[in-house]
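All protein chains but one are shown at their positions in the complex.
Labels A, B and C are assigned to the chains in the order they are written; within every chain, residues are numbered from 1.
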Amino acid sequence: MIHDFLAHLETLLLWGFAGCAFVSASLMLVLRQPMRVAMALVSCMVFLGGVYGLLGVHFIAAFQVLIYVGAVMVFMVYAIMLLDPRDESATAKYSKLLWPGIIGFALLAEALAVGYWNDLPHAPRGALGEPFDIARFSTAFLTEYWLHFELTSVLLLAAVVAALAVIKENRRHERG
Amino acid sequence: MIADLVISLVFIGYAISVLMGFGTILTWVERKQAAVMSDRIGANRAYIRIPFTKVKLVWWGLFHGMADGLKMLLKEDFKPRTYDWYAYAVAPWVVFTPVLLVFAVIPFGGTLTPAALWAPLGEWFGDKSYPMQIATLDAGLLIVFAFSGLTIIGAMLAGWSSSNKFSLLGALRAGSQMISYELVLGLTVLGLILIYGTVDLDSMVRKQSGTVLGVLPAWGIVYQPFAAILFLTAAIAENKRIPFDLPEAESELIAGYFTEYSAMKMGLFMFAEFIEIAVIGALFTTLFLGGYNLPFMSDAGFAFPGGAAVAMPHGAVVVTQLATFLAKVFVVCSFQILIRWTLPRFRYDQVLTFAWKFMLPLAIANLCVTAVAVWWIRA
Amino acid sequence: MGLLTLIVLLPLLGFLVNGLAGNRLGKRFVSVVGCGLPAIAFAVTVKCFLDLRAGGWAPIAETAYVWAMVGQSTFEIAFWFDRLTAVMALIVTGVGTLIHVYSIGYMHEDKSYARYFAYLNLFLFFMLLLVLGKSLLVLFVGWEGVGLASYLLIGFWFGDMEKAAAGKKAFVFNRIGDAGFLLGMFAIYSALGTLDMPAINAAFMGASTPAVSATLVGILLFIGATGKSAQIPLYVWLPDAMAGPTPVSALIHAATMVTAGVYLVARMSGIYLHAPEASTIIAAVGALTALMAATIAIAQDDIKKVLAYSTVSQLGFMFVALGVGAYGVAIFHVTTHAFFKACLFLGAGSVIHAMSGEQDIQKMGGLGRKIPVTFVTFAIATAAIAGIPPLSGFFSKDEILWFALGSERGGSVLLFSVMAFTALLTAFYMFRLLWLTFFGKPRMLKDVEHHIHESPFSMTGVLMVLAFLSAVGGFIAIPHFLEPMLPIPAIGAAMQPLHYWVVGGSIAIAATGLAGAAWFFSGDSARAAAVKARFAGVYRVLSNKYFVDELYDRIVGRPLVWISDAVFLKLGDRLLIDGTLNGLASLAQRAAGRLSRVQTGSLHKYAFLVLVGMVASLVWMWRHG
Partner (left out) sequence: MDKVQMLQVLAASLFALGLTGVIIRRNVLVMLMCMELMLNGVNLSLVTFAHTMGSTVGAVLVFLIFVVATAEIAIAIPIVLLLVRRKRSLDIESYTDLKG
């Protein structure tokens, strides 16, 4: 009994995390308060981090939490804090496209699911590829993908400059 | 399989009890050390009287911690009128939990071989050995940072959901400050990662077990003294303690983001802060002070320079290592409290300026110098 | 760089300096540059002339720059200096320099002083290009350039709408002539493959006749000449060109530019010698122009207009000489005319200067004592143009009359009679001008009279020089000097004995004109008024210049305006072009209006469209992938 439990502990945890992530994501569509939506997203991200951890890519899990929660969502929460949460948009939660959107969601989900069911390469079941750790990842990153890395850093720089410009504009607007 | 589970549970239990113990003790240590530093007697009134006797156990006021805990548990849990009660309720836990979780990746001892500890255990465990660490992860250090990122969200959530201007200001301050100093924290550690070539905390500690030049212990602080200072400073700022306690500066913001909290919810914030002190101590110990290592000591015992050697049984080694780790952590904690009662508080703009214009450049400079040095030596 | 190139480039340098930096350099500097460089050019021309003489009159050729090479043909900017060129270049630089000097005093008060001198130098540059050019192409560049300079200078005071319009008129009429010139050039080039004028002349003079009709080319080139030299039917721009500053009228519209047509025909004499029909046309047009302009001049009251029509008339004389083959005589008249007409214009300028801008001779009178230098010089020049011996005009005009009668190349009694009558009219209107201006009682306002003063020395000095030249210019035997190049036509045997009769006749004509004018206009104006009243109809026609401007306006101007307005503007531009474009634009606008409904501004709808697209492409992929 306990042996069975332990043998399947990882799978169970994986399913649990996946289910929690899905529920959190679904909650994002339903909750009214932006802050609660943000919390739902944070929990979704953390659960996804757990999923990554269980898949053995710990560094991705760490970065998922570190960057998404520690940076992106902190920004988001910051913005929500700065803006009045009792906005008019909070009273009318959904747009006019609620039903088309839901139908579209159903169709998209079905199309994707059918696609996965039919066309997903089943090959590596059981014969999983060699798992890789952070060392291999880092080596690959800095030898094969250094250009991409540099390009993203350029992107980041551009983003910083753009954000600064936007803030400058904001300040000028305030003054004028 | 079950043996693994048992060991894990034992480790988890040990970790939790250590953290809780530190959390409790540090509340007392802080008071007592403050008293000592300011030449006072300090907390000494709480005591336990053994029933039906006149024996009072005062123990230097050690029971003040318990009294505080009891008080917090029993106080009225005042609920402010807020627009998001759920966030209000969940915030302390978001602050508290990640702090506990960080300890999962910190190695608090060397390798444990149950069979060598006590022969009958061998029947159960075989000759397996376990590193004394809850989760052996190749991305250990990254996990630490990931979890400390979560506490930012908790603090901001608390301040926002309190529906109080002071809380909101405190939360904004907390957010900005913690993001800034987390960056510095990460950058200071990069130097160590370069030197050790790993982010796995356990192997980091193992690499600190030798000596440098035959005399000095090969601790991180020897390789990276500069980074150690920066790290400790940034960590204290991350923990929002004096001199960086602007998010909860009582003269400006009452108590900052947890102004509206009372009873055990407030207790959780306080507790998280004290546990964080311990976690910082543990991290500093692991990264810079050689973790559970004592100079000249290996798994077999001591081997001093000059040929003298002392052989030790496995049990003694394990106990020594555990004790060493705890002792080092306690020293670092005490040092943090020392700073807390020594330095005055910054102004808020100074805090951020300090982070971005002073610490960050220094950390980057340190990183560059380290990188060049490592490249030089490897080449 | 050879001397010829230097001659041409010196005025260009003046134009660049004064045009680019003149406003900052001060009037003194502008004057020095503006007059000094033409003076140097004159000196260099004299040097060239001496070289020419030293070289036994062999033409000097000089290539400054290879302009273009097309296949086998090479177009060069080359210069050519022979006897004809020498005469023209000396006139242009000499008289030009004098008029520059005169301008210093005349334009002193003008605020666009530097611009004026820049334009004047520019004109000189192009005129020298025209005169010195070896090929028709270079000549044409100069030809167009002087047109441009003339336009700029006529409209110099462009603030005045009338003056700007006069400039435009000159430009447009010149363009009509230029079209003929261009066609002539094309014809020559397609037939001969070269535009070098010596080569062209040689080709036409040679044994084998070129594959192009000399008559056709001659007429085409003559059309160009009528434009530039103000002959019927394109003469109407010249009187209006008097809107420019008076020295400009003297230089461009009397002494140099307008003689370009004469120069062209003389230079192309090789063609005209083989085109008797073209020569006849030239003679006829010249005679008609001379007569018509002279009749008009009688009835004009504007001092400059009288001189302008007189110029047209004298140009007619020159063309008559060309038409009867006396090319050297035409150039002789060009020379003398340059002297006395420049003197007259400058004298008129001096009068206008003295009269504070008044140009109506009916409001002058009695100026002789007040501005004696001007009066004397003006009188000498008037006598010269009227043909009083031994002044220069007598010699040149007498030779023209003689060849009009006796030349074997188209001289006839009819031509002679017309020209003689014209000469009589010339003497009459010139003395009328002199009398009305300088004799009799002053008719101007007291205020103006009070201000009358003699012009500064820079002006009177030039007048004296020119008057001297007008007086003695006739003794330069230019036709004989040019004879080796431009042969003098033979005189019919029957006419030979009549030579002295003609000479005596022309003296009599001049005297008659003088006497008539003196009789009419001395004393009070009653006699003139009586004649005017008796021939009121004729006078109206004459004073309105035969209504030529109105005629042109009716038969050319208005139809053109109507066609432009009705056909090109309303039908072509508004309806076809604008209509098409507006239609396209409104089509695009309407289509965009429809399409822009897709652009709802709602992010939700955009996102929904993304979703629809994704679902569609996924389904398509699963079905077909």
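Operating definition for what follows: a residue touches a chain if its C-beta (ideal position, glycine included) is under 8 Å from a C-beta of that chain, and two chains touch if they have at least 3 such contacts.
Model, not experiment: these values are computed from the prediction.
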| item | value |
| --- | --- |
| Touched by the hidden chain, restricted to displayed chains | A, C |
| Contacting the left-out chain in the complete assembly, out of C:190, C:544 or C:602 | C:602 |
| Missing-partner contacts on subunit A, residue numbers | 11, 14-15, 18, 21-22, 25-26, 28-29, 34, 37-38, 41, 44-45, 48, 51-52, 55-57, 60, 63-64, 67-68, 71-72, 75-76, 78-80, 82-83, 87-90, 92-95, 97-98, 100-102, 104-105, 108-109, 112-113, 116-117, 120, 124-125, 128-132, 136-137, 140-141, 144-145, 148-149, 152-153, 155-156, 158-160, 162-163, 166-167, 169-170, 173-174 |
| Contact footprint on subunit C, counting only the chain that is left out | 595-604, 607-608, 610-611, 614 |
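By definition in this document, only the chains that are shown with their structure count from here on.
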| item | value |
| --- | --- |
| Chain nearest the overall Cα centroid | A |
| CA centroid of subunit A to CA centroid of subunit C, Å | 87 |
| Interchain centroid distance [CA atoms averaged], subunit B/subunit C, Å | 104 |
| Whole-Å separation of chain centres (CA-atom averages), subunit A against subunit B | 29 |
| Where subunit C touches two or more other chains, by residue | none |
| Residues of subunit B engaged with two or more neighbouring chains | none |
| Residue ranges of subunit A in contact with subunit B within the complex | 2-3, 6-7, 33, 35-36, 39, 42, 46, 49, 58-59, 61-66, 69-71, 73-74, 77-78, 80-82, 85-86, 133-135 |
| Residues on subunit A engaged by subunit C in the complex (per definition of touch) | 95-97, 100-101, 104-105, 107-108, 111-112, 114-115, 118-119 |
| Touch list for subunit C against partner subunit A, complex | 602, 604-605, 608, 611-612, 614-615, 618-619, 621-622, 625 |
